[in-house]
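The complex appears here without one of its protein chains, the remainder shown in place.
Take a look at chain A:
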Amino acid sequence: MTDPQTGQHDAPGAACPVCQASVLEGDVYCEACGHALGSPVCAFCDAAAVDPEGYCERCGLRQPTDRDHAEIVLVGGAAAVTDRGLRRSRNEDAMALLASGGATVTVVCDGVGSSPRADEASEVAVETAAAALARGLSSEEAFDLAGRAVSKLATSVHDAPACTYVSAVVEPGRVTLGWAGDSRAYWMPDGTPLTTDDAVPTGEITAWLGADAVGVTLNVRTFTPRGPGHLLVCSDGLWRYLDGYAFPRAGSPLDLAREMLRHALDSGGQDNVTIVVIPLGEAHE
């Protein structure tokens, strides 16, 4: 039989995971159907049958991609998770988390659902802005570069990929936040909002990155953390479920991020979820 962990056929009399014909130890391909033996194991049906295109050759399901669920952990403990959620067909959120000199840099962007190729918008914005911040450029300069990169994806104002934006640069004794749209930052564990949305009361955002964005300026806020705690940066896939939520207090930043992701998914997972947790203050130095 197939070992679901390794996908290796080690017992004589094993069967091809696709066509069930018997295969011999050491066979590279199934003689009957040509399936490449020892293929990666399907996340859904456990057959060692995932082909190079990412589909299982037995149950047909496409395997989760890196973007469907990803985690980043930095040496200092800062952690980030992003997840497709339960209701969206793909993850249009994007995130970056990196250490640069003495600073921790994070950028989270949420593709605007009504725009085309919003996943590309968020990805290019995050890459561009994070690289700029890591080079030491200001929050405004990084935002400006990201905006230009997103605008370039458009073929016209009617075909303009767009995304929201929030960045944080955490240096000893100082946190600089920049945002446009409705992606947010919070102080943990008490859950104090650190950003204010660019949005009308019904929820539609009034600022975003994209070729069709007009007169958008970055909101910037700089503060000194007063005590130990965590900076939370997230997309609306998490904060829509934060009313009355008791933030987790125990565990590493990765534990905290995973715990909050679980909360978002348990609450319905309507949207893509991105959560970045960066430790602040002496307790975590």
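Of note:
In the analysis below, a contact is a pair of C-beta atoms (placed from the backbone, for glycine too) under 8 Å apart; a residue touches a chain by one contact, two chains touch by 3 or more; residues count from 1.
In the analysis below, contacts and distances are computed from a predicted model.
Missing chain, UniProt name from the options "assimilatory sulfite reductase (ferredoxin)", "Putative multiple-sugar transport system permease YteP", "Cytochrome P450" or "VWA domain-containing protein": "VWA domain-containing protein". In the complete complex, the hidden chain is touched by one of A:Leu24, A:Cys59 or A:Val157, namely A:Cys59.
When the omitted chain is restored, the residue from A:Gln20, A:Thr192 or A:Thr222 that touches it is A:Gln20. Contact between chain A and the absent chain runs through residues 18-21, 32-34, 45, 53, 55-62, 84-90.
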